[in-house]
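Heads up, one of the protein chains got dropped from this complex, but the rest are sitting where they should.
Entry: chain A
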Amino acid sequence: MDDNQKQFIEDMLDLFNQLDEGLMQLEATPHASAPLEQVFRIMHTVKGAANMFGFEHIGDLAHHLETLFDHVREGHMHVTDELISITLNAFDKVRDLLQKKNLDKLMDSREFRGHLDRASLFLKNHEAISHDKSFLNRLSTQTAFVTYLLEITPSIEITSDGNHPLIYIIKDVEALGVSKIRIQAREDKTIDHWKLVLATVSSQEEIESYFLFVEQDCKVIVSTLAPCNLLETPVWASTVEEFLNQRITKEQLDTFCAGIKDQTETFENKENEPSHRNHQQAIIKVKKHKIDDLLNKISELVILKSQLLNVAHQTHNVALNDVAERIEAVVSQLLGVSLDISLIQIETLVTQFKRLVRDLSRSLNKKVNFISKGVDTEMDKDIIEMMTQPLLHIIRNAVDHGIEHPEERKSQGKSEHGTIKLNTFRSNAFINLIISDDGRGIDKDRLVNKAIEQGLISRDTQLNDDEVFNLIFHPGLTTADTISDISGRGVGMDVVKQSITELRGSIKVSSSPGAGTQFYIKLPISRSIIDGLLVKVADTQYIIPINAIERIDRIPSSILNRKKRIQSGVMINEKPLPVLSLRQQYYDEQDTPKTSDIITIKVNDKSKGIAVDHIEGMMEVILKPMGDLYTNQDFISGSAILGDGAVALVLDPERLFMRHTKNVI
């Protein structure tokens, strides 16, 4: 067992302890988000680390369990005793094997089969039971909806087939959202009153304004039933139905609605708090370089702190050790706080999105709601600025091509209003943005045909779903009539992907016909914080950003025998891989070690390998520019100061390969 594996096991055991704590907390408070996020985050870390160190079965197991908790997080599933038990048991198994350091069994899929099956079965059962699987999700995301009760009593004699403007006004009001109506007619067919339950994003004033011109002909009472869409959920809708059919009284309905209010309150609070807080807290604008200076000084302090700790440990002076450890705690808090300073909430971005959706949907005669969640999530200002255009492009496409016209939606049994959702949350040093619409989805056949037509793929290329959807990011795909007629206004999908990759983030798309399209975007919280793998080549330490890394393998260096170019056909994981050796490229080959570590990364959806001498570990570092002098080294995105004060170079894998592909040709 090598040092990396030892470290891995230690880290894992630590993580599992945290996971236990989180799971138990979650069991006690199933609706609290903090423990859920914690559990999810830890699983995610476990998955990543396990895959990276080659324990793919642990990774697989973590992935399956993560999926379960993702469902919980997305609101498709409740936290149940069974879910907690399945998770605890599964990780107990892993922990047991890790503690025994039983590598053989850890690598054996049979060891985890039972737990995997249980997780899959649980998910399957869950999906079967809950046809209304987005119960909680709707509750949370559709808070923009308010359900009103309108009681309209005409003061004149009209019939429902009459020609009075009130009839049409009521029809218009019904169309403001989802609605249920009951007409109470007298024996002579004249109308006594209407009762209309309307779930809409329109305000009460807006609704009331419809009746402005018929004021003298009727009496209208608008009252709020619930701060959400009561008609979206079958249980609620049936209660509304009972009320309209006069099987329950208004009081009973109100009591029922009050109960719902309590349930939604947690979400409400979440959404309202930040903006509320914003108004109250004073904001100071500070020049960026001041923050940079502060960060520089603090990073220096972090390094001094490590040195102090070393000295303190060596002197065996208890009092000194004590102080040193306290300084350590304060310094790491200080670092956290100072990194937070340069982060801003993505709220500003959301406002732009709302505006775009509103304007565009009107000009296209579509009905589209935009719903966002997690707008208080914070991100680096630079990243937000760089992501604005790409995100606007995705949303523009969703309104333009995803969401169908109201008639088409109606004919397919969908609500006339299309919905675009932005869900934002943080996990570790990353921000996740999920943009989803409930439109027609991406037409795979059309996309493939287009790609064949334009010679991007050959006719007999077999692509899986991911690969097909990835075609939309292909720079060669002319998107004139497939993606955007609102084009010419900015970027294409290839540029969207490029911007995200530049920021060391990733984008994935999934889609199902008729049900909509989802974009999953993952971005680092800050351009300057990098989650990286520390590697060594000759006397130089490099950081390779983790988001790009697929796997790591160790091979004898003798396999890498071609000089000064990318060597194709190095067999990694039973597949040939083009490999670039940093040592052969830039350093003396005299003292090449016996083995090299091959780090497999994804560059433009193709796997490439970077050969380094060896891996030293994983770490989070702060990216620092190298200054204006090193302009030729675009494959190095900057530098990072390590714990001991040494400077490592941060590699930009994509640029590295771009540079050498050019050279080869």
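Everything that follows uses one rule, which is that contacts are C-beta pairs under 8 Å (C-beta built on N, C-alpha and C of every residue); 3 or more make two chains touch, one makes a residue touch a chain; residues count from 1.
One rule holds in what follows: contacts and distances are computed from a predicted model.
Undergrad: Select, from "ABC transporter", "Monosaccharide-transporting ATPase", "Purine-binding chemotaxis protein CheW" or "NADH-quinone oxidoreductase", the UniProt-recorded name of the complex's unshown chain.
TA: Choosing among "ABC transporter", "Monosaccharide-transporting ATPase", "Purine-binding chemotaxis protein CheW" or "NADH-quinone oxidoreductase", the correct UniProt name is "Purine-binding chemotaxis protein CheW".
Undergrad: If I consider the whole complex, including the chain that's not displayed, which of A:Ser299, A:Thr388, A:Gln498 or A:Thr661 touches that chain?
TA: In the full complex, the listed residue that touches the missing chain is A:Ser299.
Undergrad: Can you name the residues of chain A that touch the chain not displayed here?
TA: Chain A touches the chain not shown through residues 296-297, 299-300, 303, 539-541, 582, 585-587, 624-633, 636, 639, 641, 645-649.
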